[in-house]
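Okay, handing you the structure first.
Every protein chain except one is present and positioned as in the full complex.
Chain IDs A and B follow the sequence of writing; residue 1 opens each chain.
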Amino acid sequence: MSQATLAIRRISGHAGPAPGEDVERDYQVCKLIDTTTCIGCKACEVACLEWNGYSFTDTVFDNSYQTMPETAWNYWNLIKFNEHEREDGSITLLMRKDQCMHCSDPGCLKACPADGAIVQYTNGIVDFQQQNCIGCGYCVSGCPFDIPKFNPATKKMFKCTLCVDRVSEGLEPACIKSCPTGCLHFGSKDDMTDLAEKRARQLRENYGIEKAGVYDPAGVGGTGVIYVLHDVTNPEAYGGLPKDPHIPWIVKFWKGPAKWIGNLAMLGGILGVTLHYFRYGPKEVHDEQHENGGQP
Amino acid sequence: MQNALHPGQQNNPVVKKLKTAADKYSTVGDEFKIVCTTYRLTEHYHYWTKNNQMNVQLIPEPFVEIPVELAAELGIKGNDKVKVTSARSYYVAKAFVTKRIKPMTIDGKKIYQIGIPIHQGYRGIQEDAGKDARTILNRLTPTVVDPNAYTPEFKGFLVKLEKA
Partner (left out) sequence: MSSDAIPSPRSSPPTSQRTTGEPGERILRYTLVERVHHWIGALFYVYCLITGLAFWSPYMFWLAALVGGGPTARFWHPWFGVAFTLSMFWMYKMWRPDMLRTDADRRWRKAIKHYIENDDQNLPPEGRFNYGQKLFFWLMFYGVILLLISGLGLWFVESIPWSLRWLRYLAVTVHVTAAMATIGGFIIHVYMGTAMIRGGFTSIIRGEVSTAWARTHHRLWYEQVTKKTPAEK
């Protein structure tokens, strides 16, 4: 449940603007994940489960260190492993922490039809409000990162909350607290972007990793979770991170122009038949004994 | 590979080898041609974490890391059940076919290495549920120690690999 002190910038399925639409907070929060110093220890996976009170699930080995193929309704972050073969034939084990990216322009929020089921706070965190969720799964179609997951028992959707409950009390998210190498950082978007750029520059200049860079996709207006990648030109190698994520244009059309067209068409239909009745009236049945057709 | 310093003597002559009935050693030229090593994973601590649901969730089953080239030679695919046998005993687990271990060329010959994490065993959450083979890795390793410091040399030994 959102904290009363957090202003809300955007609300899903809401008729009219959100109360906090024009409010600018001190900063947007941001989680920086430096994949170049991640050791794939999964402390972040466990910390997230423990903080959010989820019990452990049965898993199966599948030719990888990866705990499970995708995040789940009760497993919000997951290290994705990929034994990547570079062009020169050398192998590198790429590890990336996968979770909700907290987009500035969230596709899930745009697609959601239920009033208040998805909110975006003024600090940038995108949060599902399960008490308003109707379990329709439209957010699954809206998300460019395949993150929202359905709980079939309660019929609600779940994802990483960027520990909004911790953040609103001035603490860092659970995953950041647990990271032993310090590859996870938390702070304002400006600070984290600076830090990320510094690290990427260090990798390029001091370590000869020429393609190192920061992943902060503009297609979704920038994200509340950014990565430092060894090879920012090939994000797909990091367990399927999309190269140019954006809200699918069908979703944009559906929630934008299509609404106007559809609503006008329906209104037009109703007006049309009303006007027809005013102009032409009903059909008359001409018979000496029966004026109204059905009744003798 | 011939000992460059002492061509006639391959091994340390005073190395401590235990001589119980269980201690058999392989010799050059026998069926055990693959080098095996053992190690630990970040997600588990020694043997007790196979009794802890959190660790078991992260790495649920025992596996053997096999180079892709060796797997192709033996017709092993990822997740196949495989059996690793040394002169002393055997170990059954799932195959983890990986590109991260490369074959070595030693003395002009192609030598493969496989790696096995130690954490699973006879009793535990998965073991008690009958979900793995309950074989213990340390039955594979030889009990050989340095004669002076008694430092163990358990982590390099020869095995053969086949589908189980």
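Methods note: a contact is a pair of C-beta atoms (placed from the backbone, for glycine too) under 8 Å apart; a residue touches a chain by one contact, two chains touch by 3 or more.
What you are looking at is a predicted structure, and each value in this text was computed from that prediction instead of being measured.
Novice: Which of the displayed chains are touched by the chain that has been omitted?
Specialist: Those shown chains that the absent chain touches are A.
Novice: If I consider the whole complex, including the chain that's not displayed, which of A:A7, A:I39, A:I91 or A:V140 touches that chain?
Specialist: The missing chain is touched by A:V140.
Novice: Out of A:E24, A:E50 or A:D115, point to the residue that touches the absent chain in the complete complex.
Specialist: Once the missing chain is taken into account, the touching residue is A:D115.
Novice: Residue-wise, where is subunit A in contact with the chain that is not depicted?
Specialist: Spelled out for subunit A, the touching residues are 13-15, 113-115, 132-138, 140-141, 146, 149-150, 155, 240, 248, 250-251, 254, 258-259, 262-263, 265-266, 269-270, 273, 276-277, 280-290, 292-296.
Assume only the chains that are shown with their structure count from here on.
Novice: Counting only Cα atoms for the centres, state how far subunit A is from subunit B in Å.
Specialist: About 44 Å, centre to centre.
Novice: Along subunit B, where are the residues that touch subunit A in the complex?
Specialist: 42-43, 53-54, 56-61, 63, 78-79, 94-100, 102
Novice: Within the complex, which stretch of subunit A touches subunit B?
Specialist: Within the complex, subunit A contacts subunit B at residues 39-42, 45-46, 49, 55-65, 67, 83, 85, 91, 93.
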